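We show some of the complex, not the whole, and keep each chain where it was.
Lettered A, B, C and D in written order, each chain numbered from 1.
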């Protein structure tokens, strides 16, 4: 472990969610990389990943310094010894981090920190305002066949996320609609609960034309393939709105799953000094503020909402869910040992193959 | 006497088939001039040339293009050497395992590209070889060998063994025969094979995905842009240019080997 | 005088195939020597052994008294005219002809002069600029000759050089080749499977069968006095008589040959041998009849003979019984095999 | 004749070149080795070695939680491969590959037949280039073009609508198993694009096979009383078969391995290529990806063996 941050190595490579590291190429107003590069001489190289599994795979492969890991990836990375503990003392802005996040279990193991919180937010329900004059109040618009206001069925016009973690969205829906299953956490499902979730997803397969795997493709599908409702990220909603598409988002009454991401440093990082500098940069610059506008997420630094470091405002933060921290069920990796007992829950690897089966129509 | 005897329905099916092959490509050309940037509205609402300028100004395109060209060039050179040697051995001599060698050469294209890609990738990872320009070249050269080989073998068969014997009969050593007889006679076939190999490498995306680290060749760039477009019409422009650029070597190879019994390019 | 080419017990086996099998042979300097034999009899292999494209599996080859084992083709004073001519398609006619000179390091001007001279000799002056593909078969053949001869080889090998030409051109080139060989005076070794060609061109003929030489001799010897049934059969035309039939014709009871043109037709009455005409083949200059000798013939031999009736003589219709006459010395007994 | 007057001895060819040449003449094996060693090192050692390494990986397993690979040999991964969801993928892919192959033959045959047996001169060149150019033009561009064509708001939809046939398309898309919300998210869409993209690979070998059929065989068949239809069935089709098989090697192999087309056009249901790609790249489950990769190797291996027996190999 490092004891002080030395001179930069001239480069830093980051595995990130799409939209997380912007250098003004898509929109010149959103750039939190160029300044960093000029200031530190660390040139930023980004590899995007669309799912947590992809992130883990990329990190396992090696060659990266940092990763913006969600809660369902972070502990896997720690367990696989792909990321290293960090010294928060070397990151002056650590103190500014939201207290709700400072010791969050998805990056703190036995009191040791493996990374700095990056951003968090909900998986929202995106809908087309021309088809839904009123915001839908339930996720049932994507789970159950129904006739929409334009007189046509929702069949073939909704999407779901193409990642096994989406099983949790189904479980969350069941928490509200089938309380008899006794689901307490969508990430801790026993066999019966799990089976119920899969059944719900199999029914959903009939409604879904294509699963969304990539944020940009979803944007495309809303514009060109007649998609009217889907689980989504605020990011896509913002992009579509910017293009003038009639869309909006909401968190329905069942609540929302969500992500809380952590910037973690690879165990064998080639550019540790630049990596530390970027971690500091992520907390201290316009990044938190602008990113929360750009992606529709909530900053890990509460001050970024109002300190004018970027374009975010407190209203904006609130709209993105700043106050909903406790309503959001953050992604975590399902494990066999859970609050229902040791080996009581269905572990993640089964989520993976079963979800592939569901998508394949099984 | 034949051409006028083809029944109308055969002509229609053949012509229709050709159109089917070409219309989608032409469509991209049309979209390259579309004034609508976000959606696939058909017919395009207006026409513009602005995307060509935008494409020109994008450094990432130039980087990808340059990488693709360099990779294709080196892979072609490697394939030229290896493919020609192999063709010479198979066409000119009989040896135990000759069949196996020709099978081996065909294997990288007869097996799906993803197999080539993933096996090279896992070999790199087992051998702790980091991804680089050279890993891309290695992958491309492997499946490019066969096009050079195919062209060279066909030509070697045509350049009868007699020519080589005639040269030695007239006093030339192996070296002199190579220089004065063999090379001049296989030159166009090698050039054609090289052009095809170049085009094949220039277009390859699947193997590249697995053998490139962070570097993007033009097809990788395109794949990225198709999936995650920044300026969709710019992608259309690049697509159109890529098609036009690949066609040049193909036409070249065709004209170089026209009239011989095996016209280049029939096996990709 | 040492032989130009000499084979001593030379064999060339390919696996179990005995392409050439224990051949002894001497070809004199200045000779026009033909190798005649059916397909697969080893003629080409012999030629390739001389040129150095093959190495013998046994025996020893000498060129002008020197053992040439282990000497590659480019170190032998021998040139070859290939059956398909093997002209270099990328070079024009002049450069084809000058190729050997270029390899030998002859300066440009001189090799040009000598190549053009060779082309004139082949009645191809002014053709130097053409590509081989722009020539007719006969012209290509002459270019191939010029290309070989310009190197002043001591032996010229020709592998069925006329095989690809059509009948008319072939006869013309036969005459030209013969004339040329007289003119340059070097040894020609000529491979063919056409006995007419061998007979009309060669000073001496070697008849090959299954990798071995059956007979070597002048065309007349080979044609008129075949040593074996195979030679008689292959060189052709001749009647090969079973020992029993030979006896009927007044010879020793041994296999014998009798040329169809030596048989004369007459009335059956009083003839020593009679037979029935079974087939007639009009050849223009003559008619070839098949006469069945009937009962007189032994059971295991052919019972018919061919008779050549010169043009102008009356030709009996099939079915006619005829008598045969011949001169005793026309009957040629031969080695049994 | 002065040029031919005296027969001089050959100039001796000395130097390294001459001696090397003598060596090669005396030992043809050395020449063969010089020719074969470099390509064999590349293909035999690097390429086959990699294939072998891949095969080896399929006997490793993965720790499901951390995604870290455990390098102790086990058949566990193959057990995983045989799970119903994965068998679905294999079955779906093979079915698609077969359907694509059959359809390619149907579309390719008339084109190849016309080009081989009717087109002459300029038309022949036109047909030839007309097949070659799409064959070699960018694969991604073609796939992309079809995305534009098949999208709900795309050209096909527009075409059907402007012809007033929107209902027909809808009725077709309502067919379960092949339909979907729009062509671009239906198995039919995936199928069309596969056929389109691999079509030239089928046309060229068929054309080559048909060109090797002498006119006289077709005439002989007619001469023996066969109508054109009978001639096709009894003479032309059997003789074109090696070309068809050669072409199907490509259509089959390329469909088995492709992961880009089903990702861009289709229902999100996995195909082998996509599964390999995602297990390896997305999920980091290299052992399972390797086990999946063994499937096309086995399929293509048997296919090649059959093709070889049918004499389709020279047509590759």
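In this text, a contact is a pair of C-beta atoms (placed from the backbone, for glycine too) under 8 Å apart; a residue touches a chain by one contact, two chains touch by 3 or more.
All of these numbers come straight from a predicted model, not from anything done at the bench.
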item	value
Whole-file subunit formula (labels as shown)	A x1, B x1, C x2, D x1
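Going forward, only the chains that are shown with their structure count from here on.
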item	value
Contact-graph distance - origin chain B, target chain C	1
Pair of chains joined by the greatest number of C-beta pairs in contact	B-D
Of all other chains, the one whose Cα centre sits farthest from chain D	C
Centre distance in Å when chain A and chain C are each reduced to the mean of their C-alpha atoms	91
Centre-to-centre distance between chain D and chain B (centres being mean Cα positions), rounded to whole Å	14
Centre-to-centre distance between chain D and chain A (centres being mean Cα positions), rounded to whole Å	39
For chain D, residues contacting two or more additional chains	10-11, 13, 21-22, 25, 151, 153-154, 280-281
Shared interface positions of chain B, touching two or more other chains	39-40, 125, 171, 173, 176, 227
Graph class of chain-chain contacts, one of line, ring, star, complete, other	other
Touching pairs among all chains present in the structure	A-B, A-D, B-C, B-D, C-D
Contacting residues of chain C [partner chain B, same complex]	51-53, 72-74, 78-80, 82, 84, 86-91, 99-100, 102-104, 147-148, 151
Interface residues, chain C side, partner chain D - complex	70, 72-77, 104-105, 114, 117-118, 121, 149-150, 152-154, 183-184, 186
Touching residues (chain side chain B, partner chain C) in the complex	160, 162-163, 165-173, 176, 180-181, 184-185
